[in-house]
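Of the protein chains in this complex, one is absent; all others appear in place.
Our next item is subunit A:
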Amino acid sequence: MRGLVKHYGETKALAGVDLDVREGTVMGVLGPNGAGKTTLVRILSTLLAPTAGQATVAGYDVVRQPRQLRRVIGLTGQYASVDEKLPGWENLYLIGRLLDLSRKEARARADELLERFSLTDAARRPAGTYSGGMRRRLDLAASMIGRPAVLFLDEPTTGLDPRTRNEVWDEVKRLVGEGVTVLLTTQYMEEAEQLASELTVMDRGKVIARGGIEELKARVGGRTLRIRPADPLRLRPLAAALDELGITGLAPVTVDAERAALLVPVLSDEQLTAVVGAVTAQDVTLASISTELPSLDEVFLSLTGHRAGEPLDTEPAGSAEHREEVAA
């Protein structure tokens, strides 16, 4: 897509976005609420017309060939778009019929997909009675009825517990294994790392970074070391000591007072070792120590110099995306 722009009145939800996704890969679009991710997906899936710019999906133009395009895409929205009053099987059968499968084909496809997404037992129950994870799986199944070449996953695991999230990830990985091209939007670095091969980071309707996962991770400082002293009172002295150490190139240490932990971004294994050594030298008893991937906040901090969703000088905070705000 080229120079995609979407305005809502004065609000610019997308302020010129360029994006290329290679066939058979997963492109992760990472960004906070209001970044324009959902607007982007809605334009690419023909639900919204762009104000300017053009985009092709699987060779079809989103504005001029919407009907053809709708045949080759699948969409799983942020808010599970299944009919809650209909049983799971009926949901899939309905989509099959709307995709011009014969009655027999639609029945077979519904059975097959329920089986595949482990929903056969719940096939006759209204989708409204499903758990969150089951509903997302049904939603994914519904997107797969037409064997799409391109699948849009708009925050597929937002609001799910970690176990259910893993289930959904496994399903997405299987789909990718079958050669589906996926555009995934997410707020979680971890999700992007699990699923995507390439990443585009968006903020306020603009692309602020793009590249391979490893490349971006290196740019945003790789890992964060989370150190929790057994005695919370030691927190600040320890932070001060680490700051004074003068490990070259160490990003500023932050104190997470709420969880009584220190967050130390480290760029290399050498730095990691040096920090651990320094902590040991302070003779502090530790309750826990762990490394984690940078959070979305940290990614943003290092890429843009401001926190996600934090106001810039002139623009109002979070005004960028109409849709997500309304839905939130």
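Please note the rule applied: a residue touches a chain if its C-beta (ideal position, glycine included) is under 8 Å from a C-beta of that chain, and two chains touch if they have at least 3 such contacts; residues count from 1.
Quick note on the criterion: contacts and distances are computed from a predicted model.
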Protein that the absent chain corresponds to, by UniProt name, given "Transport permease protein", "Tripartite tricarboxylate transporter TctA", "Acyl-CoA dehydrogenase family protein" or "Lipopolysaccharide export system ATP-binding protein LptB": "Transport permease protein"
Candidate in contact with the missing chain, chosen from A:Thr56, A:Thr120, A:Ser197 or A:Thr254: A:Thr56
Selected from A:Gln65, A:Thr254 or A:Ser302 as touching the chain missing from the view: A:Gln65
Residue of A:Thr46, A:Gln194 or A:Thr224 touching the missing chain in the full complex: A:Thr46
Hidden-chain contact residue, picked from the options A:Leu75, A:Ala122, A:Ala192 or A:Val279: A:Leu75
Residues of subunit A (touch criterion as defined above) contacting the omitted chain: 1-2, 19-23, 27, 42, 44-49, 55-60, 65, 67-68, 70-73, 75, 77-87, 90, 94-95, 97-100, 126, 142, 149-150, 181, 183, 322-323
